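Can you read through this structure? Questions will come right after.
Just one protein chain is left out here, and the rest sit where they should.
For reference, chains read A and B in written order, and residue numbers begin at 1 within each chain.
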Amino acid sequence: MFQSVQNDALTCWVLRAGAVISALVMLLILAFLLIESWPVLDQITPARFFTDTSWHPIEGTYNLTPMLSGTLLASMGALLLAIPLGITSALFIVFYAPTHLALPYKRMIELLAGIPSVVFGFWGLTTLVPLINQLHPPGASLLAAILVLTLMILPTITLTTYSALKAVPSEFLHNAAALGLSRWGMIHGIAFPAARSGIVAGVILAAGRAIGETMAVLMVAGNVVQHPEGLFDPIRTLAANIALEMAYAMGDHRAVLFVSGLLLMLLVMVLSAMASKIGKNQYA
Amino acid sequence: MLMITTHKRLLLFSLTCLAIGFGWFASADANAASQRLVLTGSSTVAPLVGEIVRKYESMHPGVRIDVQTGGSSRGINDTRNGIADIGMVSRALKPNEKDLHAYTIALDGVSVILHASNPVSVLSKQQIADIYTGKITNWKSVGGADARITVVNKAEGRSTLELFLQYFQLKNSQIKPHIIIGDNPQGIKTITGNPHAVGYVSIGAAEYEAKRGAPIRLLALDGVDASVAHVHSGAFPLSRPLNLITSHVPQGLAQHFITFARSQQTHELVEAQYFVPISAE
Partner (left out) sequence: MLEVTTINKWPHYRDRFVQLVIYLLVFLVSAVFAWILFDLARGGLTHLSWEFLIESPRDAGRAGGIGSVLVSTLLILLVALTAALPLAWTTAALLAEYVPTTSQFGVTVRFSLQVLAGVPSIVFGLFGNAFFSVYLGLGFSILSGGLTLACMLLPILVSTAEAGLRAVPQSYRLSAAALGMSRTATLFHLLLPVAAPTLAAGLLLGIGRAIAETAALLFTSGYVDRMPGSLLDSGRALALHIFDLSMNVPGGDTPAYASALVLVVLLLCINMLAMKLAYGLQRRKIMTT
């Protein structure tokens, strides 16, 4: 009996050590991003990332705003398309689908979530970009990025909305039905308000994913550093910029890329903190 | 209870497998370490070096040489901080890079390329500069079809870009590109997929792909055809050396490999990649 108590203490300490290491990984990442970007943070005022004339790191100008606008426009465009599609998909599974279709459709969405970003990028490059090119050259554009991102975040929104709708107590819905509300009236008046926080949390998670997505966007967006004037203009996102230039960046340039990585991480941190605050259920 | 023990056994078994696997690879490391070289850098030089490596390895079993691309700047960067033993650089070293040692293995040029179906056959130096700075935006203005020009530019840190800018006396900030590409083959691939695009790549890479059926055409520059022969004779204006670089005077395997790469034995390989072999001194 005494030995088993000792054993228990040992197990507890081993587990504790594992957990501490797991928690430290995040700090380690943050620390290394800071260390690597310090040379620039130390010398260059952050304002220069917004006021420099352009992004030409070899000529020593580091304006990040074109990449920021590219990232935000692509993500917002994708959200604009994916939110209605995702929510209707979830509504279909929960309320509208005949039983023999609901599960297969949900499975399909889950499988869609598992398709790697590089495959989406490849498909976009070989199928979407030539199509858009016929419409308006050069094809590799903001539009292509938005469409590919939409496909990638659609499953996130669908599945989180699905769990949020499933979590609405069934008495609510029965009562609504008993009151003679139409199906849409029930969804609009009861299910949506009750599931709102879960849905919003899902949308925020999806936004984080869209902002951080690299490969698919890198492959279809054209990667020109500019503020796009229309849907058919090529763009470069922050994440794609890192992937594109990291290979040969040196000195300050490399440090600026780490700064943009830090920026991305903080952005996503804020978003995920928001999501968890809104949609308390973290396993949703 | 029986089920529980099988679970545990399974877990134990898989853990042992992992441990054994690790041990095996760790011991393999010890043997391999002294006979390894890592080369990174220019995508122009990489295919040639890849072929040279293949020949070298077949002559010296047990040696392992890894080649990775990323651009000349990466070659310089990786060599300086020790990630790579040898860097590949597709230009002469700059004054601020004199801490490095360069060994030329071949000569190459940079050529403007179009899709094979593009009717435009000649572009003057001024026209090319105007296209790249956005003053000319339609092929109609230079005698082609009525279609928007898609300008393909190289990413920063690529020496092909630096040479191109230098020759046309442009700054990268003046260029109005539609697509930014990295490696040479990516440029060629972008042009083959877009009949209205214009780009510039290594002559060696372009001829290599054109001979294998890629629908591209190399444009003459200043009236001189972009060809290996003209790079060889020195008549082609946009030529450059392809270098291997090291941070110290090379020794051992690195020295042996560089000597091999510059020897007569590789001339056939150099020509097969449409570069110009250098005569060993």
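One rule holds for everything that comes next: a contact is a pair of C-beta atoms (placed from the backbone, for glycine too) under 8 Å apart; a residue touches a chain by one contact, two chains touch by 3 or more.
Everything numeric in this text was worked out from a predicted model, so none of it was measured.
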Discussion item. Considering the complete complex, identify which of A:Met26, A:Leu80 or A:Ala177 is in touch with the unshown chain.
Written reply: A:Met26
Worksheet entry | Which of A:Ser89, A:Ser141, A:Thr160 or A:Gln226 contacts the chain that the document leaves out | A:Ser89
Fill in: From A:Ser54, A:Ser197 or A:Ser272, residue that would touch the chain that is not displayed
A:Ser272
Item to complete: Among A:Leu73, A:Leu151 or A:Ile235, choose the residue that contacts the chain missing from this document, as touch is defined above.
Response: A:Leu151
Worksheet item: Which chain B residues would touch the chain omitted from the figure, given the whole complex?
Response: 3-4, 7-8, 18, 21-22, 25-26, 28-29, 32-33, 36, 38, 40, 43, 47, 64, 66-69, 81, 83, 182-183, 185-186, 188-189, 192, 209, 212-214
Worksheet entry | Sites on chain A contacted by the missing partner chain, in the whole complex | 1, 4-5, 7-8, 10-12, 14-23, 25-29, 32-33, 35-36, 84-85, 88-89, 91-92, 96-97, 105, 107-112, 114-123, 125-127, 151, 154, 181-185, 205, 208, 211-215, 219, 239, 242-243, 246-247, 257-258, 261, 264-265, 268-269, 271-273, 276, 282-283
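In this text, only the chains that are shown with their structure count from here on.
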Discussion item. Averaging over Cα atoms per chain, report the distance between chain A and chain B in Å.
Written reply: 33
Worksheet, complete the sentence: The residues of chain B that touch chain A in their complex are 70-74, 76-77, 147-148, 150, 155-158, 171-173, 177-180, 182, 193-194, 196-197
Discussion item. Could you list, by residue number, the parts of chain A that touch chain B in their complex?
Written reply: 53-54, 56-59, 61, 129-130, 133, 137-140, 222-225, 234, 236, 244-245, 247-250
